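To start, the structure under review is shown below, and the notes come after it.
The other protein chains are all here in position, but one chain of the complex has been omitted.
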Amino acid sequence: MTIEAPRDERALRVVGKSLPRVEAAAKVTGSIAYADDIVLPGMLFCKLLRSRHPYARVLSIDTRAARAVPGVVAVLTGHDLPVNYGIMPTCEDEHALEHEKVRFVGDPVAAVAAVDEETAQAGCRAISVEYEPLEAVESIEQALVPPDDEPLHDYAGPANVHRLAALEFGDVDAGFARAAHVREDIFFFEGNTHLPMEQHSATAQVAGDKVTLWSSTQDPHYVHRALAKVLGLPMGKLRVVAAPHGGGFGGKCDPFSHEIVVCKVAMMTGRPVKCTLTREEVFYTHRGRHPVLMWVRTGVDADGRILAMHFRSALDGGAYGSYGPASTLYTGALQTTTYAIPAYRFEGARVFTNKAPCGPKRGHGTPQPRFALEVHLDKLAADVGLDPVELRRRNFVKPFSRTVNWLRITSCGLEEVTNRVLEASGYARRERRRGHGMGFAVSSYMCGAGLPIYWNKMPHSECVVNVGRGGVTLYCGATDIGQGSDSVLATVAAEELGLWPGDIRLVTGDTGLTPVDLGSYSSRVTFMAGNAAREAAAKMRALLVGVVADEEGCAPQEVEVRDGKVGRMTFEEAATLAEEHLGVLSAHGTYTPPEGIGGRYKGAGVGPSPAYSYSAATVDLDADPGSGEIRVNKVWLAHDIGRSINEMAARGQVEGGVYMGLGEALMEAQAYRDGLHRQPSMLDYKSLTFLEMPEVETILVETHDPEGPYGAKEVGQGPLLPVIPAVVSAVHDALGVWIDEVPVTPDKIVRALDARAKGKEARYGPKRFPDIPYPDLVKVVPPDAATAAL
Amino acid sequence: MEVPDGRELLRLSVNREDRLLLVRSHATLLEVLREDLGLTGTKHGCELGECGACTVLVDGTPQLSCLLLPAQVEGTAVTTIEGLARGSELHPVQQAFVAQGGLQCGYCTPGMVLAAKALLDENPAPSRDEIKEALAGNLCRCTGYAGIIEAVEEAGRMLS
Partner (left out) sequence: MLRLPPFRFLRPGSVDEAADLLAEHGDRAMVVAGGTDLVPKMKRGQMEPEVLVGLGHLTELRAVHATDGGGVEIGAGVTLTAASSDRRVGADHPAYTRAAALVSSPALRNVGTIGGNLCVDTRCNYYDMSVEWREACGFCMKKDGDICRVAPASKHCRAIASSDTAPAAIALGGTVVLVGPGGHRREVSVSDLYQDDGQFYLAKAPDEIVECLRLPPPGAWRSSYVKVRRRGAIDFPLAGAAVALAMAGPVVEGCRIVLTAVGSRPFDVSAAGEALVGRELTGRELTGEDGLLADVAAEAAKVAKPLDNADLHYVWRKQMTRRAVVQAIVEAAGHSPALAALA
């Protein structure tokens, strides 16, 4: 079968419209069932017993008293689940229940299933665990020192270092030697967490020899793999369903203890089992933004053109590997997708500490270096007497080019997002009064990771479109986590089939019913699943058109598919006719990122993407010079989205990204004191309320990416990125002090103002970057000029 | 019949239906709604009164169901998200949340919609500041609140 050439995309009827999301009515009536809303007959309830020690050896676990609690049905310890796992094949360092060592306060050691949650909790309290405390590692600095006891993991080292990376592209030393000006800065980005409104929940059920898990997960595919490994079951016996999702932001991307435990208990007891975490447990489950200490040196020529950059990062990874190797490389990968850096050196390190494990959060590994890089460039611009916007413009990457670290750039709206946001905000003619400031920054993000998390050659996304009895059903493994991916898939299918999104029935995020999609992470769904859905729906359209053309005695290209009609027939008539002629009407589409979008060096797997989105932000704020309190007045955010599939949903993603960026810039922090989380509640972990959230002016810029579905690119993560440095820049504009540590809280501002008043540096931030035993540089030959200009 | 220890009889109206329930004396209204009545539209985000996800209307005013003891809701009329639509017709506040993009993951939505309804019942044309003040205890992590504010304004226009 041949697929007709892409239609004239100016004639799009559904794509690009502003439409309500397909599941909205179910959400406003409360009828949609999130994971914790699932109730099955005979269901047991499970609670996890968690470590009270940051770091300790588990000497013994006595569960006899727990088993004696009336109503307790099953008690599990690590001996019941001895197989290790982890999201990345290089660091499968987790156990569903730890039976040898606990590595943070909150590490699960046992599980109790009972007739109700209260009894399960009572069972947990009846378990006695004998620990031998070990000296906890609480900071990056401490993790670099060989421990008195033993490192957190056998594979750590030197000391408690988890992962080191050292890459050089081009001759950095020569670049610095030629530079007219070189500047160094140190920054710190405190960790923070996703704080989804929904607490994680998982329910398992066994029927015969098959196990089904419903979970608030973003990645049912990866959970499926981990379950098969830990439970020792063939993949085919397991089904993982992503339940309607109450917020992810990256926090539900790892396979988790509670997911594994409920499956195991269901297998042991034959009864359905649910485990729902408390809010405090969600803080311990974490996998959020890494605290990152950063050092950056940049050399520019007399015109402000970057000649060389050297970027160092040190990530406080917490207790387990999680996505750590990727997180580490992401702190160095995307500096080059906004600025043409001819020579670039990156040295990164991730260490283990006795805190809740960090992982991916919206922007995975890139908001921290983006904050550092943009603020560093502001300072560099001041050094050389250039306007900070102009310095950036002189270094912007060009569309359809190749970066020094071999990333392929295609569509690139960097100039346009910059122009649009500056124009809309009046940045250049901003009001000058005490305490008022504006800041500007740009950023870029991936439209899906170019490589899967574990090596395999399957497509990254697959879709099936079935038509039967007049209706259309689209099957895809993609998971709507609130970002609107179901609506995107329905819109794409509707566009191709001449229907409305509400006409498409969706089956998504179900490893038993849908073909594979890797999951909702790295902003990949619109681009990858969108392309797969478009291919599947276009094939289905061709099937229907072929049958209708035969029936109506015309050429297929004369058959119009629009407004619920195929040619002169209604969609339902055409579908019935096609089924009569062809039998089962099923079409599929797949998406695999193209070859050659990244390099071939070790570490090249992180950063490549089939396309990059671009964002620019200006932030207008007032900062009180007496109290350091900040009032953000307005944020302008221009985003190169390629093309918006659903404008309302796209704007919502921008507004949500700005919100989360402001939260991270101003108040969100997952910090520790003596090995204990300081803010494990929604009162103490500060997130913006209605009253702190300013107006956001969203500007969508469409660059029509050649490979995105209808030209679309991502919008879920990118818009967060420029907000954080733009806030820092605006605070400097307002008060003349640099806050080189995120979040920018009023007490830090006052300390910087006090320092300036005492004649010290007008700055608050880290003063030194530790000595890290980075390995020898892997020297990568950059693309030659011919390759670089695509 | 004698009420056993630790339990009590609770009479209240939920979504205009009178209920007589035997509940645990220490079950909050949140638990009674979700677990005894199966009304899982009421969400929980913290169970400590810090996030607003469990907001329901008690005699028309927004209250946090995670903090309410059975004795406090005896004889009251409770409205949950399931009780807002009339049949298949969405309440104007619900319609506006759908039409204006006032939700994403939807988990804060039931509490948000109910708090908004209570505001509009008292003040059908609230200013932006009044909307923000009225909803300030309801956290949302997805929308950046913009779509919600627009939805409440739109619902106000529909209602007046």
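As written, the chain order gives the labels A and B, with residue 1 at the start of each chain.
Basically, contacts are C-beta pairs under 8 Å (C-beta built on N, C-alpha and C of every residue); 3 or more make two chains touch, one makes a residue touch a chain.
Source: prediction; values computed, not measured.
Participant: Under the definition given at the start, what are the shown partners of the omitted chain?
Facilitator: Spelled out, the missing chain touches these shown chains: A, B.
Participant: Identify the residue among B:44, B:91, B:117 or B:141 that touches the chain left out of the display.
Facilitator: In the complete complex, the chain left out is touched by residue B:44.
Participant: If the missing chain were put back, which residues of chain A would it touch?
Facilitator: Looking at chain A, the ones touching the missing chain are residues 50, 52-53, 105, 117-118, 121, 276, 278-280, 624, 626-628, 667, 674, 676-678, 680-681, 683-684, 686, 688-692, 745-747, 750-751.
Participant: In the full complex, which residues of chain B touch the absent chain?
Facilitator: 6, 8, 24-28, 30-31, 44, 46-50, 52, 55, 61-64, 66-72, 74, 115, 133-138
Please note the rule applied: only the chains that are shown with their structure count from here on.
Participant: Could you grab the centroid distance between chain A and chain B? Build each centroid from C-alpha atoms only and quote it in angstrom.
Facilitator: About 31 Å, centre to centre.
Participant: Along chain A, where are the residues that touch chain B in the complex?
Facilitator: Result: residues 20-21, 23-34, 36-37, 39, 194-199, 244-249, 278-279, 481-484, 648-649, 651-652, 655-660, 681-683, 687, 689-691, 693, 695-696 of chain A touch chain B.
Participant: Report the residues of chain B in contact with chain A in the complex, numbered from low to high.
Facilitator: 34, 38-48, 50-51, 53, 80-82, 84-85, 90, 94, 97-99, 101, 103-110, 113, 131-133, 135-149
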